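Left out: one protein chain. Kept in place: all the others.
In order of appearance the chains are A, B and C, and numbering begins at 1 in each one.
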Amino acid sequence: MTTAELIAADSGTTILIKALLVFVFCVVLTLMSVWGERRLVGRMQERPGPNRVGPFGLIQALADGVKLALKEDLIPAAADKIVFILAPIISATTCFMSFAVIPITGEVSLFGQKTAMQLTDLPVGVLYVLAIASVGVYGIVLAGWSSGSTYPLLGGLRSSAQVISYEVAMGLSLVAVFIYAGSMSTSDIVAAQSTWWYGVVLFPSFAIYAISMVGETNRAPFDLAEAEGELVGGFHTEYSSLKFALFFLAEYVNIIAVSALATTLFLGGYHAPPGLGFTEAWLGGWFTGIWFFSKVLVFFFVFVWLRGTLPRLRYDQFMQFGWKILIPVSILWILVVATLRTLSLEGAPRIVVIGFASFVVLLVMAANIGFENAKKKKLESLEVEVSEPTFAVPTVPMNVSNINVSQSSKGGDHV
Amino acid sequence: MSVFDPYAPSRDTTEGTVYSVTGGDWDSLVQEIGSTKEERVVVNMGPQHPSPHGVLRLVLELEGETVTEARAGIGYLHTGIEKNMEYRSWTQGTTFVTRMDYLSPLFNETAYCLAVEKLLGITQDVPERASVIRVMMMELNRISSHMVALGTGALELGAISPMFFAFREREIVLDIFEMISGLRMNMAYVRPGGVQQDLPEGAIPKIREAVKLMRKNFKDNTTLLVGNSIWMKRTQGIGYLDLAGCTTLGITGPVLRSTGLPWDLRKMQPYCGYEDYNFDVITADTCDVYGRFLIRMNELEQSLRIIEQALDKLEKLEGAPVMVADKKIAWPAQLAMGGDGLGNSLNHIREIMGTSMESLIHHFKLVTEGFHVPAGQVYAAIESPRGELGAQVVSDGGTKPYRMHFREPSFNNLQATPAMSEGGMVADIIGAVASIDPVMGGVDR
Amino acid sequence: MGLEEKIPSGFVLTTVEKLAGYMRKNSLWPATFGLACCAIEMMAVGSAAKYDISRFGMEVFRASPRQADLMIVAGRVSNKMAPVLRQIYDQMAAPKWVIAMGACASSGGMFNNYAIVQGVDHVVPVDIYLPGCPPRPEMLLDAILKLHSKIYDEKLGSNRAQIIKEVELAAMNAKPTIEMKGLLA
Partner (left out) sequence: MFGAKGTGDTSGYGGLIRTAASTGSSERPYGSYFDEVADDLERAYPMFSEAIERVVVDRGELTLHVKREKLVEVSKILRDSLKFEMCMGVSGVHYPTDAGRELHAVYPLLSLTNNRRIRLEVSVPDLDPHIPSVVEVWAGNNWHEREVFDMFGIIFDGHPGLTRILMPDDWQGHPQRKDYALGGIPVEYKGATTPPPNERRSYK
């Protein structure tokens, strides 16, 4: 029995319970992840991190949430009131919706009824997630536009451009998965990965997805829409109180959502890692949920790790990266995958498939070398044109022992 | 405004029209400006903004993300230190100057004291041990100052961790300052004629240990930033300012050295005995933010070299005086902790109270009135972490400065902001300003 | 600042007060308001592992005043900066608190001259005055902890109105400073 059929048999109560569980799961995971992020970043910077509120500071995020809820709610005079209020609501609701199609466990029994922890199974589940994510971005864009001040406006503009370009890359990276799985339903894709994870088979797709999911969620090093150094708070500069809390919530739920999607599409979903398949029957199938969690948490850790390590990209560099690298590479990769898939489906001999694959690898290497050479040449030919100044520029008489650090190795006299 | 208006006159300059506004003529003025200019996005960064170091205000005119015009507004931290010093004695002056550029207090003090000593004509009489201590303290200070520059610079470009590693190093240096002077910042440790007090017992081995530790730790930030392709992309070719630009704008320090000119006053016009130390001037010829950060990173190592040589000298000069011999200038307090945990050395108090009336009078006069400084004016310049820090001092022969003026490197260097950032992106301004490393306390004084 | 203001006084209100106080004190987000020397010590509290303000959940230095609860005025406030300071204070959402960090912010310190505002309490109400020039990071932590206990004991709703009434009455009956002789009498 496929998951879709399992879920179709759910009674009304089961659906309600599952919906509640998914919601609670999201909220709890968000609270924990806010705390977890601050603790993890703290450890990376050799400091303890929040540890006073509750055991190990566990309810730190809850305190933040309650405090925000108790704060005064400000609406700036220059703001467009309706849109200003609507924006955080759009952000916060849509981020939860994508969880409806994520398969969290395999077959489990819920109060004696056989089901799977997945709210619904759409035949176009992944497309649904992408669509919902795009709607969520409206929250950010509208927030920036309606605040009536320059920083949020710039943040909102950046965000809309960012999401448009990274959604393209993200969508393209998923095409390979669809081709291989032969389906757009999340549960079918998980089922298709029971032997090989797509993260291994379709590694380039996985890498592109992983990069664009960071861009999609506005996280470091792609946190341009917030960019504290330049735009203060970006789109949420003018937000306070509960409305800000909703954005805060949405950001973390989004991280969990894209991580969950990545787990589903590339890391075998709720399936145990290879060799540990026997654990899947434990606890009546609920153990598969633990595998799912652990994979999501690995992604979450990577998110935190990136934030602790990398500076922010500049806006134009970020767009260049998206349009000039991620998207062309995705398209090429889809061509390759489609060809390989067709070849193997048509029953071409194995040698042809391998030959084609190695031909592509060689081609990529050659292109890379050519590209590097071109870059070097470009660097060499790049002469800065300096107009002669009309006044005296000091000539350097100095016999000072100096080290020119931009010319790599050491010079000067170390007496 | 064609008709001359006595209340709001305007004149046209190369920077645009300058209006003098008094009272309630704002409305007419705004109307006039509004009717002539086309619509544009003007972003007002600061004076309270997370990035531009402290209370700097940047007014940016944007076209999309590109900055077409950038103007810096300063004065939000103007403290009137120069004026206030005219009402205090020469010794009290160090207490004020130390609070100017709060990231490099010892440089302010040394520049001021060198100028006062020049006025007094005792430059040659300052004991060698005092000069060596000054050099050591200044180089430690250079490390702590560069650390803040690197940490905040990285933070402004979006990398949070380097900040924490930088402050870890800074704490090591501040601990040494606290051990020597009793204060972490604003220590007023350098005084005209020498330094406030000698190193405490066991200071030298402790500093040696700290130097070793720092040498090991410096790698952390370098590896986090240099070689990180995002950081390189954000810094290379950004904030370009070549030698011609630097000289015409009077820019000194790491920004000047990033054009390849090895101009460092420690080498070119040595003071405090810098000619006796072996070290290299760090330059780069990239003229950009990357080069400036690289210079700062490498100057740390040179500072450690100087500190080690200073420590060797100090060991040889054990027990030597740290204040000029002239009792008319030397602050009479031989500072030491009394039995009550407060105050002055008991021996000193016993002497002035018990044995010598003249000592008491002398102490009283010197502490309340201060010493007289012969009339004249001098300019003393030193190489602070940000460039040439010059103290322009005028004396009228009295016990207080007649006029104090500081030529602050940050004040001057900040003028390069438009030249470095116009035509770039919004995010580049942050990097360019961070590479100048302005400290607003110094800019506004 | 909504429903909790409408609870009638009594057991429920005191419980809500305690809960709100606990949550507020444990999630006190400071606005970045560094001015001078003290700002560097404030940064040290946030950035040096030795002090680490994040233990109290306060590492979330908000760049936007709208999201901040606490303004640490760190350093001397000049006449030119005072209007900006007030504007930022006004932009903060209630409940909000202010720490005047250092001698200059508290009283003008050593700079009694034409440029400096003699104490930031001329511009905004101050909850904690922190002496020192600049105060050590430990002193700032201590001030913050004192503010925490103050926030924890803060009243809500009708209890708060009662206290405000009492304080105002006391202020009305108080002698002007010029008549308070104190030790000099």
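Just so we're on the same page, a residue touches a chain if its C-beta (ideal position, glycine included) is under 8 Å from a C-beta of that chain, and two chains touch if they have at least 3 such contacts.
Fair warning: this is a prediction, and the values are worked out from it, not measured in the lab.
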| item | value |
| --- | --- |
| Given B:46, B:80 or B:162, the one touching the chain that is not displayed | B:80 |
| Which residue of B:250, B:273, B:321 or B:423 touches the chain not shown here | B:250 |
| Of B:208, B:233, B:305 or B:405, the one touching the omitted chain in the full complex | B:405 |
| Chain C, residues in touch with the chain not shown (by the definition above) | 79-80, 107-108, 111-116, 118, 177-185 |
| Contact footprint on chain B, counting only the chain that is left out | 13-16, 18, 21-22, 74-75, 78, 80, 82-84, 86-88, 118-119, 121, 247-252, 261, 263, 268-269, 328, 365, 368-372, 375-379, 381, 388, 390, 392, 394-400, 402-403, 405, 407, 411-412, 414-415, 444-445 |
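In this text, only the chains that are shown with their structure count from here on.
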| item | value |
| --- | --- |
| Averaged-CA centre spacing for the pair chain B and chain A, given as whole angstrom | 43 |
| Inter-centroid spacing, chain C versus chain B (mean Cα positions, whole Å) | 30 |
| Separation of mean Cα positions, chain C and chain A [Å, integer] | 39 |
| Touching two or more other chains - residue numbers and ranges from chain A | 45-47, 228, 232 |
| Residue numbers of chain C (touch at least two other chains) | 49, 63 |
| Sites on chain B touched by chain C in the complex | 47-50, 54-55, 75-81, 83-84, 95-96, 99, 102-103, 148, 151-152, 163-164, 166-168, 170-171, 184-186, 440-441, 444 |
| Complex interface listing, chain A residues touching chain C | 38, 42, 45-53, 57, 60, 62-64, 66-68, 70-74, 228, 232-233, 236-241, 244 |
| In the complex with chain A, residue positions of chain B that touch it | 41-44, 49-51, 62, 65, 154-161, 164-165, 168, 224-225, 228, 230-231, 233-234, 242-244, 247-248, 260-264, 267-268, 278, 280-286, 290-291, 294-295, 297-298, 425-430 |
